[in-house]
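Pasting a structure here, questions to come.
For this view, one protein chain was removed and the others were kept in their places.
Moving on, here comes subunit A:
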Amino acid sequence: MPDDAMEPAPQAPAPVRHHETVVTGPMEHDITDGGPDMVQFVDGDGNRLPTSPANEAYAKIVEDLTPEDGRSMYRDLVLVRRIDAEGHALQRQGELGLWPSLLGQEAAQVGAGRAMRRQDYAFPGYREHGVAWCRDVPPENLLGMFRGVNHGGWDSNANNFHLYTIVIGNQMLHATGYAMGIQRDGDVGTGDPDRDAAVMAFTGDGGTAQGDFNEALVFAGVANAPLVFFVQNNQWAISEPNYKQFRIPPYQRARGFGFPGVRVDGNDVLAVYAVTKAALDAARAGQGPTLIEAFTYRMGAHTTSDDPTKYRIAAEVDIWREKDPITRMRGFLASKGYADEAFFDAVDKEADELAARIRKACQEMPNPPKPAMFDNVYVDPHPVVEREKAEFIAYQASFEGGK
(Lines give C-alpha, C1' and ligand atoms only; values in the text may rest on other atoms or scores of the structure.)
Protein backbone atom coordinates (compact mmCIF):
# COMPACT_ATOMS: atom_id res chain seq x y z
CA MET A 1 0.00 0.00 0.00
CA PRO A 2 1.58 3.24 -1.00
CA ASP A 3 2.22 5.69 1.75
CA ASP A 4 -0.06 8.28 0.42
CA ALA A 5 -3.00 5.96 0.91
CA MET A 6 -2.48 6.58 4.58
CA GLU A 7 -3.12 10.27 4.13
CA PRO A 8 -6.40 11.33 5.66
CA ALA A 9 -9.14 11.89 3.15
CA PRO A 10 -9.09 15.50 2.02
CA GLN A 11 -11.61 17.57 3.87
CA ALA A 12 -13.90 20.00 2.18
CA PRO A 13 -12.49 23.48 2.64
CA ALA A 14 -14.15 25.49 5.34
CA PRO A 15 -16.43 28.14 3.92
CA VAL A 16 -14.64 31.43 3.61
CA ARG A 17 -15.82 33.88 6.19
CA HIS A 18 -14.60 37.39 5.80
CA HIS A 19 -15.89 38.48 9.13
CA GLU A 20 -17.51 37.23 12.27
CA THR A 21 -21.05 36.10 11.88
CA VAL A 22 -22.00 36.58 15.50
CA VAL A 23 -24.42 39.41 15.88
CA THR A 24 -22.27 41.57 18.10
CA GLY A 25 -18.91 41.16 16.41
CA PRO A 26 -17.71 43.85 14.03
CA MET A 27 -15.97 42.68 10.90
CA GLU A 28 -12.33 43.45 10.27
CA HIS A 29 -12.37 46.89 8.92
CA ASP A 30 -9.75 49.53 8.27
CA ILE A 31 -11.60 52.70 7.54
CA THR A 32 -8.44 54.58 6.68
CA ASP A 33 -7.47 52.44 3.71
CA GLY A 34 -9.42 52.50 0.48
CA GLY A 35 -7.71 49.38 -0.88
CA PRO A 36 -5.97 48.67 -4.18
CA ASP A 37 -8.96 49.52 -6.40
CA MET A 38 -9.01 53.10 -5.23
CA VAL A 39 -8.10 55.67 -7.86
CA GLN A 40 -5.54 58.11 -6.53
CA PHE A 41 -3.13 60.60 -8.10
CA VAL A 42 -1.69 62.59 -5.23
CA ASP A 43 -0.61 61.14 -1.90
CA GLY A 44 -1.08 62.69 1.51
CA ASP A 45 2.10 64.71 1.19
CA GLY A 46 1.16 66.14 -2.18
CA ASN A 47 3.38 63.85 -4.25
CA ARG A 48 2.15 62.84 -7.68
CA LEU A 49 1.75 59.07 -7.65
CA PRO A 50 2.97 56.94 -10.54
CA THR A 51 0.63 55.31 -12.99
CA SER A 52 -1.05 52.22 -11.57
CA PRO A 53 -3.68 49.73 -12.74
CA ALA A 54 -6.26 51.66 -10.75
CA ASN A 55 -5.53 55.14 -12.05
CA GLU A 56 -4.14 54.63 -15.55
CA ALA A 57 -7.52 54.94 -17.26
CA TYR A 58 -7.84 58.46 -15.86
CA ALA A 59 -4.25 59.65 -16.17
CA LYS A 60 -4.82 61.51 -19.42
CA ILE A 61 -7.55 63.64 -17.85
CA VAL A 62 -5.21 64.69 -15.06
CA GLU A 63 -2.37 65.35 -17.46
CA ASP A 64 -4.59 67.61 -19.53
CA LEU A 65 -5.18 69.89 -16.55
CA THR A 66 -3.21 73.14 -16.59
CA PRO A 67 -1.48 74.74 -13.61
CA GLU A 68 -4.27 77.32 -13.68
CA ASP A 69 -6.83 74.51 -13.32
CA GLY A 70 -4.90 73.27 -10.30
CA ARG A 71 -4.79 76.69 -8.69
CA SER A 72 -8.46 77.21 -9.37
CA MET A 73 -9.35 73.88 -7.76
CA TYR A 74 -7.26 74.77 -4.74
CA ARG A 75 -9.07 78.08 -4.48
CA ASP A 76 -12.41 76.27 -4.56
CA LEU A 77 -11.30 73.90 -1.81
CA VAL A 78 -10.28 76.74 0.46
CA LEU A 79 -13.35 78.85 -0.21
CA VAL A 80 -15.68 75.91 0.28
CA ARG A 81 -14.04 75.06 3.60
CA ARG A 82 -14.47 78.65 4.63
CA ILE A 83 -18.14 78.73 3.66
CA ASP A 84 -18.60 75.64 5.79
CA ALA A 85 -16.71 77.07 8.74
CA GLU A 86 -18.81 80.19 8.56
CA GLY A 87 -22.02 78.15 8.50
CA HIS A 88 -20.82 76.30 11.58
CA ALA A 89 -19.92 79.54 13.35
CA LEU A 90 -23.26 81.13 12.49
CA GLN A 91 -25.02 78.16 14.05
CA ARG A 92 -22.96 78.51 17.21
CA GLN A 93 -23.84 82.20 17.32
CA GLY A 94 -27.54 81.39 17.09
CA GLU A 95 -27.99 82.77 13.60
CA LEU A 96 -28.69 79.32 12.13
CA GLY A 97 -30.68 76.54 13.74
CA LEU A 98 -28.52 73.80 12.30
CA TRP A 99 -25.53 73.32 10.04
CA PRO A 100 -24.35 70.08 8.42
CA SER A 101 -20.62 70.40 7.98
CA LEU A 102 -18.73 69.13 4.94
CA LEU A 103 -15.35 69.43 6.68
CA GLY A 104 -13.03 66.83 5.16
CA GLN A 105 -15.17 66.29 2.07
CA GLU A 106 -14.10 69.39 0.15
CA ALA A 107 -12.12 67.50 -2.50
CA ALA A 108 -14.91 65.01 -3.12
CA GLN A 109 -17.40 67.81 -3.73
CA VAL A 110 -15.16 70.18 -5.64
CA GLY A 111 -13.78 67.42 -7.84
CA ALA A 112 -17.29 66.25 -8.67
CA GLY A 113 -18.78 69.70 -9.07
CA ARG A 114 -16.04 70.92 -11.35
CA ALA A 115 -16.36 67.92 -13.63
CA MET A 116 -19.91 68.97 -14.47
CA ARG A 117 -20.87 71.07 -17.44
CA ARG A 118 -23.31 73.96 -17.43
CA GLN A 119 -26.13 71.83 -18.85
CA ASP A 120 -25.64 68.96 -16.39
CA TYR A 121 -27.90 68.82 -13.33
CA ALA A 122 -27.06 68.08 -9.71
CA PHE A 123 -29.39 66.52 -7.16
CA PRO A 124 -27.78 67.04 -3.74
CA GLY A 125 -28.52 65.73 -0.29
CA TYR A 126 -28.08 68.47 2.31
CA ARG A 127 -24.31 68.56 2.81
CA GLU A 128 -23.30 69.44 -0.76
CA HIS A 129 -22.24 73.05 -0.11
CA GLY A 130 -19.12 72.44 -2.19
CA VAL A 131 -21.06 71.19 -5.19
CA ALA A 132 -23.34 74.21 -4.85
CA TRP A 133 -20.28 76.47 -4.94
CA CYS A 134 -19.03 74.83 -8.13
CA ARG A 135 -22.47 75.29 -9.69
CA ASP A 136 -22.20 79.03 -8.93
CA VAL A 137 -25.02 78.86 -6.40
CA PRO A 138 -24.52 81.82 -4.04
CA PRO A 139 -23.67 80.35 -0.62
CA GLU A 140 -26.20 82.72 0.91
CA ASN A 141 -28.93 80.69 -0.80
CA LEU A 142 -28.07 77.69 1.35
CA LEU A 143 -28.57 79.51 4.64
CA GLY A 144 -32.31 80.15 4.54
CA MET A 145 -33.40 76.61 5.31
CA PHE A 146 -30.93 76.30 8.19
CA ARG A 147 -32.02 79.67 9.55
CA GLY A 148 -35.64 78.57 9.32
CA VAL A 149 -36.90 81.27 6.98
CA ASN A 150 -37.69 78.83 4.16
CA HIS A 151 -37.28 75.18 3.13
CA GLY A 152 -34.70 75.95 0.45
CA GLY A 153 -36.45 78.28 -1.87
CA TRP A 154 -33.80 78.85 -4.48
CA ASP A 155 -34.56 78.50 -8.17
CA SER A 156 -33.02 75.11 -8.97
CA ASN A 157 -33.10 75.79 -12.67
CA ALA A 158 -30.97 78.92 -12.36
CA ASN A 159 -27.86 76.80 -11.75
CA ASN A 160 -29.11 73.28 -12.41
CA PHE A 161 -28.71 72.56 -8.71
CA HIS A 162 -31.81 71.04 -7.16
CA LEU A 163 -33.06 71.93 -3.69
CA TYR A 164 -31.42 70.16 -0.79
CA THR A 165 -33.23 66.94 0.07
CA ILE A 166 -33.36 65.96 3.71
CA VAL A 167 -35.12 62.61 3.51
CA ILE A 168 -32.12 60.41 2.80
CA GLY A 169 -32.15 58.90 -0.67
CA ASN A 170 -35.33 60.51 -2.07
CA GLN A 171 -33.29 62.61 -4.50
CA MET A 172 -31.61 59.61 -6.12
CA LEU A 173 -34.90 58.80 -7.83
CA HIS A 174 -35.54 62.41 -8.81
CA ALA A 175 -32.12 62.45 -10.46
CA THR A 176 -32.92 59.23 -12.27
CA GLY A 177 -36.22 60.57 -13.56
CA TYR A 178 -34.57 63.79 -14.64
CA ALA A 179 -31.98 61.78 -16.55
CA MET A 180 -34.79 59.83 -18.20
CA GLY A 181 -36.19 63.19 -19.27
CA ILE A 182 -32.85 64.15 -20.82
CA GLN A 183 -33.00 60.92 -22.81
CA ARG A 184 -36.51 61.75 -24.02
CA ASP A 185 -35.38 65.22 -25.02
CA GLY A 186 -32.73 63.61 -27.21
CA ASP A 187 -29.93 65.35 -25.32
CA VAL A 188 -27.70 62.28 -25.08
CA GLY A 189 -25.15 61.00 -27.53
CA THR A 190 -25.53 63.74 -30.13
CA GLY A 191 -21.81 64.56 -29.92
CA ASP A 192 -22.61 68.22 -29.34
CA PRO A 193 -20.67 69.17 -26.18
CA ASP A 194 -23.06 72.01 -25.44
CA ARG A 195 -26.12 69.83 -25.75
CA ASP A 196 -25.42 66.38 -24.37
CA ALA A 197 -26.29 66.40 -20.68
CA ALA A 198 -26.02 64.19 -17.65
CA VAL A 199 -27.19 64.19 -14.05
CA MET A 200 -25.31 63.74 -10.80
CA ALA A 201 -27.04 62.23 -7.79
CA PHE A 202 -25.33 62.80 -4.45
CA THR A 203 -25.71 60.83 -1.27
CA GLY A 204 -23.56 59.38 1.49
CA ASP A 205 -22.69 55.94 2.77
CA GLY A 206 -25.80 56.07 4.93
CA GLY A 207 -27.94 56.70 1.87
CA THR A 208 -26.86 53.48 0.20
CA ALA A 209 -29.07 51.49 2.57
CA GLN A 210 -32.24 53.25 1.51
CA GLY A 211 -34.73 51.59 -0.75
CA ASP A 212 -34.83 54.68 -2.92
CA PHE A 213 -31.09 54.46 -3.54
CA ASN A 214 -31.36 50.86 -4.66
CA GLU A 215 -34.50 51.50 -6.70
CA ALA A 216 -32.70 54.36 -8.40
CA LEU A 217 -29.89 52.02 -9.37
CA VAL A 218 -32.44 49.59 -10.79
CA PHE A 219 -34.29 52.24 -12.77
CA ALA A 220 -31.10 53.93 -14.00
CA GLY A 221 -29.61 50.64 -15.09
CA VAL A 222 -32.73 49.56 -16.95
CA ALA A 223 -33.08 52.95 -18.64
CA ASN A 224 -29.33 53.25 -19.31
CA ALA A 225 -29.85 56.77 -18.04
CA PRO A 226 -27.19 59.50 -18.34
CA LEU A 227 -26.48 59.56 -14.65
CA VAL A 228 -23.61 59.47 -12.19
CA PHE A 229 -24.35 58.26 -8.68
CA PHE A 230 -21.85 59.94 -6.40
CA VAL A 231 -21.58 58.36 -2.97
CA GLN A 232 -19.45 60.24 -0.49
CA ASN A 233 -18.44 57.48 1.83
CA ASN A 234 -17.40 59.59 4.81
CA GLN A 235 -17.34 56.43 6.95
CA TRP A 236 -20.09 57.52 9.33
CA ALA A 237 -23.87 57.67 9.04
CA ILE A 238 -24.29 59.83 12.16
CA SER A 239 -22.96 57.23 14.64
CA GLU A 240 -22.97 54.13 12.48
CA PRO A 241 -19.73 53.05 10.82
CA ASN A 242 -19.56 51.32 7.44
CA TYR A 243 -19.59 47.84 8.90
CA LYS A 244 -23.05 48.41 10.31
CA GLN A 245 -24.27 49.57 6.91
CA PHE A 246 -23.06 47.14 4.28
CA ARG A 247 -20.98 44.04 3.72
CA ILE A 248 -19.46 45.09 0.43
CA PRO A 249 -18.37 48.64 -0.33
CA PRO A 250 -20.80 50.74 -2.37
CA TYR A 251 -18.68 50.85 -5.54
CA GLN A 252 -18.81 47.05 -5.79
CA ARG A 253 -22.58 47.12 -5.67
CA ALA A 254 -22.90 48.85 -9.05
CA ARG A 255 -21.91 45.72 -10.94
CA GLY A 256 -24.95 43.95 -9.57
CA PHE A 257 -27.13 46.64 -11.09
CA GLY A 258 -25.45 46.33 -14.46
CA PHE A 259 -23.09 49.26 -14.66
CA PRO A 260 -19.60 50.16 -13.49
CA GLY A 261 -18.61 51.29 -10.05
CA VAL A 262 -15.41 53.09 -9.17
CA ARG A 263 -13.81 53.88 -5.83
CA VAL A 264 -11.83 57.08 -5.79
CA ASP A 265 -9.76 58.76 -3.12
CA GLY A 266 -12.27 61.36 -2.03
CA ASN A 267 -9.55 63.56 -0.53
CA ASP A 268 -7.66 63.79 -3.81
CA VAL A 269 -9.36 66.48 -5.85
CA LEU A 270 -7.51 65.57 -9.05
CA ALA A 271 -8.56 61.96 -8.81
CA VAL A 272 -12.18 62.82 -8.04
CA TYR A 273 -12.28 65.27 -10.92
CA ALA A 274 -10.83 62.75 -13.35
CA VAL A 275 -13.07 59.87 -12.36
CA THR A 276 -16.18 62.03 -12.37
CA LYS A 277 -15.33 63.61 -15.71
CA ALA A 278 -14.88 60.19 -17.28
CA ALA A 279 -18.20 59.01 -15.87
CA LEU A 280 -20.05 62.13 -17.01
CA ASP A 281 -18.51 61.94 -20.47
CA ALA A 282 -19.68 58.34 -20.75
CA ALA A 283 -23.16 59.24 -19.51
CA ARG A 284 -23.52 62.13 -21.94
CA ALA A 285 -22.34 59.88 -24.76
CA GLY A 286 -25.15 57.44 -24.04
CA GLN A 287 -23.11 54.80 -22.26
CA GLY A 288 -25.30 54.82 -19.18
CA PRO A 289 -24.75 55.29 -15.47
CA THR A 290 -21.72 54.96 -13.25
CA LEU A 291 -21.53 54.72 -9.48
CA ILE A 292 -18.61 56.57 -7.93
CA GLU A 293 -17.70 55.98 -4.32
CA ALA A 294 -15.55 58.80 -3.01
CA PHE A 295 -13.66 57.33 -0.07
CA THR A 296 -13.38 60.18 2.39
CA TYR A 297 -14.01 61.14 5.98
CA ARG A 298 -16.38 63.35 7.90
CA MET A 299 -13.94 65.31 10.05
CA GLY A 300 -16.65 67.09 11.99
CA ALA A 301 -19.92 66.07 13.53
CA HIS A 302 -22.90 64.83 11.50
CA THR A 303 -24.51 68.20 12.14
CA THR A 304 -24.15 70.85 14.80
CA SER A 305 -26.62 68.81 16.89
CA ASP A 306 -24.31 65.79 17.00
CA ASP A 307 -21.48 64.81 19.36
CA PRO A 308 -19.13 62.37 17.61
CA THR A 309 -16.95 61.88 20.71
CA LYS A 310 -19.66 59.54 21.94
CA TYR A 311 -19.02 56.99 19.21
CA ARG A 312 -15.64 57.39 17.55
CA ILE A 313 -12.07 57.57 18.67
CA ALA A 314 -9.80 60.56 18.26
CA ALA A 315 -6.99 58.43 16.78
CA GLU A 316 -9.12 57.74 13.73
CA VAL A 317 -9.68 61.45 13.17
CA ASP A 318 -5.96 62.06 13.54
CA ILE A 319 -5.13 59.56 10.80
CA TRP A 320 -7.56 61.25 8.46
CA ARG A 321 -6.19 64.67 9.32
CA GLU A 322 -2.98 63.51 7.66
CA LYS A 323 -4.98 63.00 4.46
CA ASP A 324 -6.40 66.52 4.46
CA PRO A 325 -7.48 67.46 0.93
CA ILE A 326 -6.36 71.06 1.10
CA THR A 327 -2.91 70.39 2.58
CA ARG A 328 -2.44 67.75 -0.06
CA MET A 329 -3.37 69.99 -2.99
CA ARG A 330 -1.28 72.80 -1.61
CA GLY A 331 1.70 70.47 -1.34
CA PHE A 332 1.16 69.31 -4.89
CA LEU A 333 0.96 72.84 -6.31
CA ALA A 334 3.99 73.99 -4.32
CA SER A 335 6.14 71.01 -5.18
CA LYS A 336 5.33 71.41 -8.87
CA GLY A 337 5.98 75.12 -8.72
CA TYR A 338 2.45 75.83 -9.88
CA ALA A 339 1.70 78.24 -7.04
CA ASP A 340 3.62 80.39 -4.57
CA GLU A 341 3.02 81.81 -1.12
CA ALA A 342 1.56 84.99 -2.57
CA PHE A 343 -1.10 82.93 -4.32
CA PHE A 344 -1.97 80.97 -1.18
CA ASP A 345 -2.15 84.18 0.84
CA ALA A 346 -4.42 85.78 -1.73
CA VAL A 347 -6.79 82.84 -1.58
CA ASP A 348 -6.90 83.04 2.21
CA LYS A 349 -7.69 86.72 1.98
CA GLU A 350 -10.46 86.03 -0.50
CA ALA A 351 -11.84 83.42 1.90
CA ASP A 352 -11.93 86.01 4.71
CA GLU A 353 -13.88 88.37 2.50
CA LEU A 354 -16.29 85.66 1.43
CA ALA A 355 -16.89 84.69 5.06
CA ALA A 356 -17.62 88.28 5.99
CA ARG A 357 -20.06 88.56 3.10
CA ILE A 358 -21.90 85.40 4.13
CA ARG A 359 -22.01 86.43 7.78
CA LYS A 360 -23.48 89.79 6.91
CA ALA A 361 -26.04 88.29 4.55
CA CYS A 362 -27.12 85.80 7.21
CA GLN A 363 -27.44 88.36 9.97
CA GLU A 364 -29.46 90.63 7.71
CA MET A 365 -31.69 87.88 6.35
CA PRO A 366 -35.20 89.00 7.26
CA ASN A 367 -38.06 86.82 8.38
CA PRO A 368 -40.60 86.69 5.56
CA PRO A 369 -43.98 88.26 6.29
CA LYS A 370 -46.04 85.74 8.27
CA PRO A 371 -48.83 85.23 5.71
CA ALA A 372 -46.16 84.04 3.25
CA MET A 373 -46.33 80.60 4.84
CA PHE A 374 -49.62 80.13 3.00
CA ASP A 375 -48.07 80.91 -0.38
CA ASN A 376 -47.19 78.37 -3.07
CA VAL A 377 -48.85 75.41 -1.39
CA TYR A 378 -50.70 74.98 -4.68
CA VAL A 379 -50.18 76.45 -8.12
CA ASP A 380 -53.90 77.03 -8.66
CA PRO A 381 -55.88 78.68 -5.87
CA HIS A 382 -57.06 76.27 -3.20
CA PRO A 383 -60.08 77.38 -1.16
CA VAL A 384 -58.90 75.99 2.17
CA VAL A 385 -55.52 77.68 1.97
CA GLU A 386 -57.04 80.93 0.72
CA ARG A 387 -59.61 80.99 3.50
CA GLU A 388 -57.13 80.20 6.23
CA LYS A 389 -54.73 82.82 4.96
CA ALA A 390 -57.46 85.45 5.09
CA GLU A 391 -58.50 84.30 8.58
CA PHE A 392 -54.89 84.37 9.73
CA ILE A 393 -54.37 87.91 8.46
CA ALA A 394 -57.58 89.08 10.13
CA TYR A 395 -56.67 87.33 13.37
CA GLN A 396 -53.21 88.87 13.44
CA ALA A 397 -54.66 92.28 12.70
CA SER A 398 -57.13 91.92 15.57
CA PHE A 399 -54.37 92.47 18.12
CA GLU A 400 -53.89 96.03 19.15
CA GLY A 401 -50.96 97.35 17.19
CA GLY A 402 -50.72 94.09 15.30
CA LYS A 403 -49.04 90.90 16.51
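Everything that follows uses one rule, which is that contacts are C-beta pairs under 8 Å (C-beta built on N, C-alpha and C of every residue); 3 or more make two chains touch, one makes a residue touch a chain; residues count from 1.
Definition applied: contacts and distances are computed from a predicted model.
Trainee: UniProt name of the unshown chain, from "Peptide/nickel transport system substrate-binding protein", "Pyruvate dehydrogenase E1 component beta subunit", "Probable chemoreceptor glutamine deamidase CheD" or "CRISPR-associated endonuclease Cas1"?
Mentor: UniProt protein name of the non-displayed chain: "Pyruvate dehydrogenase E1 component beta subunit".
Trainee: Just name the one of A:48, A:92 or A:151 that touches the chain not displayed here.
Mentor: Here the residue in touch with the unshown chain is A:151.
Trainee: Touching the absent chain in the whole complex: find that residue among A:209, A:319, A:334 or A:385.
Mentor: A:385
Trainee: Of the residues A:32, A:119 or A:170, I need the one that contacts the missing chain.
Mentor: A:170
Trainee: Mind pulling the subunit A residues that touch the left-out chain?
Mentor: 123, 150-157, 162-163, 165, 167, 170, 172-185, 211-212, 215-216, 218-219, 222, 375-380, 382-385
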